[in-house]
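Presenting chain A:
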Amino acid sequence: MYKWDFAPVFANAGLLAEGLANTLKVTAVALGCGLVLGLALALLRLSPRLFLSWPAGFVIEVFRTTPPLVQLFWFFFALPLIAGIEMTPFVAAVTTFSIQSAAFFAEVFRAGIQSIERGQWEGALAIGMSRRQALNHIVLPQAVTRMIPAFLERSIELMKTTTLVATIAYADLLYQANAIAQKTYRPLETFTVAALIYFVVIFAFSLLARRLERRLAVGGESTVH
Partner candidate 1 sequence: MTILRARALAKRFGTIDVLRDIDLDVERGERIAILGASGSGKSTFLRCLNFMELPTSGRVELDGRVVGSERGRDVSYRESELTAVRQKVGMVFQQFNLFPHMTAVGNVMEGLRTVRRQSKPEARARAEKELARVGLADKAETYPAHLSGGQKQRVAIARALAMDPELLLFDEPTSALDPELVGEVLTVILSLAEEGRTMLLVTHELGFAYHVATRVIFLADGTIHEQGTPDEILKNPKKERTRAFLASHRQFSF
Partner candidate 2 sequence: MGQAWDFASVFANTDALIAGAIGTVRLFAICLILGLSLGLLVGLARYAHSRWFNIPATVFVEFFRNTPVLVQMLWFYFALPILVPLEISSLAAAALGISLNTAAFSAEIYRGGIQSIERGQWDGARAIGMGWGQTMRRIVLPQAIKRMMPALTNRAIEVFKMTTLASAVAYVELLQQGKLIASLNFNPIEAYTTIAVIFFVILWPLVQLTYVLERRLKRDE
């Protein structure tokens, strides 16, 4: 019978905590940049000017049809050589995941804006609002509310995707777990603990997201007046 021994794992708790912090750091930064970039991409995509909407569309398609790990490797190994810049694992990670999230958010923004029925536009215009007022006061608030669930879903996905950075030697939780496993010769305990930490954190966010979604769906908070 195998004797489980978690002591060496807990002896390295500090490293694990550091790893978790790094994971959350990458997630947060990538999310923030992704949102802003995503909105920009969405507006470009919706633009009637082809020379704006086509490149935006191209970026979105490429980032949705190629594997994240391939993107990460490209940004970390290939881009520095092309652009002649220094690339740290953190920057490579954040760049990759920002653009990837942006591609996703762009589609969500676009779908959100387009999903607001014509009736809403017409109702707003009929009472004398300009198109810009209608966008800002009626359509966008509703679109944003509809997009929150997708945003939360994406955040949770991103937390899982960030584990990829371990493969380019960024000291996230998975990387630390691997290092500790090799150091202590206790891969079973270490990886089990790591898996549990990921599960607890992500599941907690997931529950929070679901509760928020439920509250939004009930229509409690109306941002439209």
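Candidate selection criterion: all candidates are chains of the complex that A comes from, given by their letters.
Note that in this section contacts are C-beta pairs under 8 Å (C-beta built on N, C-alpha and C of every residue); 3 or more make two chains touch, one makes a residue touch a chain; residues count from 1.
Quick caveat, the model's predicted, so the values are computed rather than measured.
Candidates 1 or 2 all come from the same complex, and the one touching chain A there is 2. Those residues of chain A whose C-beta lies close enough to touch candidate 2 in the complex are 2, 61-62, 64-71, 73-74, 77-78, 81-84, 156, 159-164, 166-167, 174, 177-178, 181, 187-188, 190-192, 194-195, 198-199, 202-203, 206.
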